[in-house]
Structure formats: structure tokens, C-alpha cells
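The structure appears right after this line, and notes come after that.
Shown here: the complex without one of its protein chains, the others still in place.
Now for subunit A:
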Amino acid sequence: MNTPGRPPLGNPYLPLPVRLERVTVENDARDLKTFELTFSDPGLREKFTFVPGQFSFLGLAGVGEAPFGIASAPHEANLAFTLKKAGHVTTALHELSPGMELGLRGPYGNPYPLHTARGRNIVIVSGGFSFTTLRSVIVHLMRPDRRGDYGRITVVYGARSPGELLYKDELRAWEALPDIDLTLCVDRADGDWPATEGLVPNVLREVAPSAKNAVALVCGPPVMLRFTHPVLEELGFSPDDVYLSLENRMKCGIGKCGRCNIGEVYVCKDGPVFSYRRLRELPGEN
């Protein structure tokens, strides 16, 4: 699992046909849906290997394609992506029903450093709908045959309101488990979900996971990232032990189309996961 997966095809621009198996509406606003996919050619599932944190392009012929983090764990049968309806590609994808075919390219990018994090405690911090690739991490780490490879797992995950939290059934299941410390927080609580009120960085400060022998994996909107770094620093996390996943507009996924760069690095092929130390060296252009 230490080597990131790479596309199984020769021509990186040709999408692989995938079939939509299941669509789950994730939030009250109904603009977040999880799409579960299988390869139309079953042999391709074997060849399609990835590590949590990598992303793929999803597309529809005649509409176009866009990049999305992989929300499923490598051992799960279906590939899953959670998409917010925002641009023209996601709007078209939100119209699809199970049984329809779409195109997938990938996997691309560098994953979370789970291989080097073996034997260490894992702290996961996320806000909003960027929780997707971190769901992949959690499901991957919670696998019974893998759980022993890592120490404590602490998760702080927040959304605007309880109805906007992703993967609610899984969150409930994880809350009941002894080997994962899950703290959910919302800007505004309501009756049917016992989540803490507060912003992710503040709640993280209260939860105060120890930095000792720990790695922090962070993904969220820019404003959350800005206020989370200082808290992790307060808690004693070295910039080498904090990893962030970034997003930028991209067209190719392989470092050629020229638009996802931050300074000299391309988010697509040098990221999307960067250590905070690396990110600090780059221009503040994201």
C-alpha cells in the first residue's frame, strides 16, 4: 500500500467506462450526493489500485469531466465519490440514476502518508464536504486486519449544521466504537443530532489530541485551514507531521494543462496531499 496507484491505461486522456450502482443523498440541502461506481469491465477493478488521498476524474460524454477525491477505501467493492452540485459537470452528474454509464480517469496524485504513519496515532481534522478522502482513510484504517498497525485514531469533523454532515450512518457507527475518538461539531446544533456547537479549530483545541507520535491529516475549506494550523502548532505538531489535501481547478491530472500550480508545484501530480512544511515554502496562492 505504499505506492500510489497509477492509471491502468496507456492513453491518460481516455476514460474508463464505469457504471453507476447507487446514489445516496447526503445532506438536507440535497446538493451533496455519493455516487458508487463499478467498472463496466470487471478486470479493470483489479488493475485500478489506489491509496486514500488520491483522486480521479469523473466525466460524462458531451458534458466534460472534473477531478474528485476518492471517498471509498481501497478494499471496498465499489468506488465512491461524494460530489457537491456546483459547476456544470457536477450538475449533470447529479441528474444521473443508477445503471447509467460514465467515464473515469485515474487514479492521480499523491496520497496521505499512511505507510510512514504506521505505528503512530492518527489525528483527522476536516470541515464541510471535503471529508470525502478522509472517510477513505478512516474506513481503510478501521479494517480489522489493519487496525493494529496504527495507534489512536482521533477525528474532529465539522459542518454548518447536523444535516450537512456526510456519511451520517457511518458517523453513528463510529461514535459507538471504542477504537476511534470521533468529535462532531456544527456551527448551529439542532434537536436530532448530539453534535458540539463550535468551529473546527476551536473544537480541535478543546479535544486537544496529543502531538506525541502523531500525524495530523487535514482537509477543509481555506478559512478552516488558516485557523487550524495555529491550533495544531499550539498542540505541538511539527510541520512535518501535518498533511493537507488541496484542490485547484485542473483539466489533465498529469501536470500538463498548466492551471493547478501553486508556485512551482502542480496540485495534480505533486499533491494534492502536501506536508505543512512543504506548503509553507510555497507562495500563498490558494
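Methods note: contacts are C-beta pairs under 8 Å (C-beta built on N, C-alpha and C of every residue); 3 or more make two chains touch, one makes a residue touch a chain; residues count from 1.
Throughout what follows, contacts and distances are computed from a predicted model.
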Missing subunit (named according to UniProt) among the choices "DNA-binding response regulator", "4Fe-4S ferredoxin", "NADH-quinone oxidoreductase subunit I" or "ABC-2 type transport system permease protein":
"4Fe-4S ferredoxin"
The one residue from A:L235, A:C252 or A:L279 touching the chain left out of view is A:C252
Missing-chain contact among A:L32, A:V51 or A:L102 belongs to A:L102
For subunit A, which residues touch the unseen chain?
10-18, 40, 59-66, 86-87, 89-90, 101-103, 222, 247-249, 251-252, 254-264, 269, 283-286
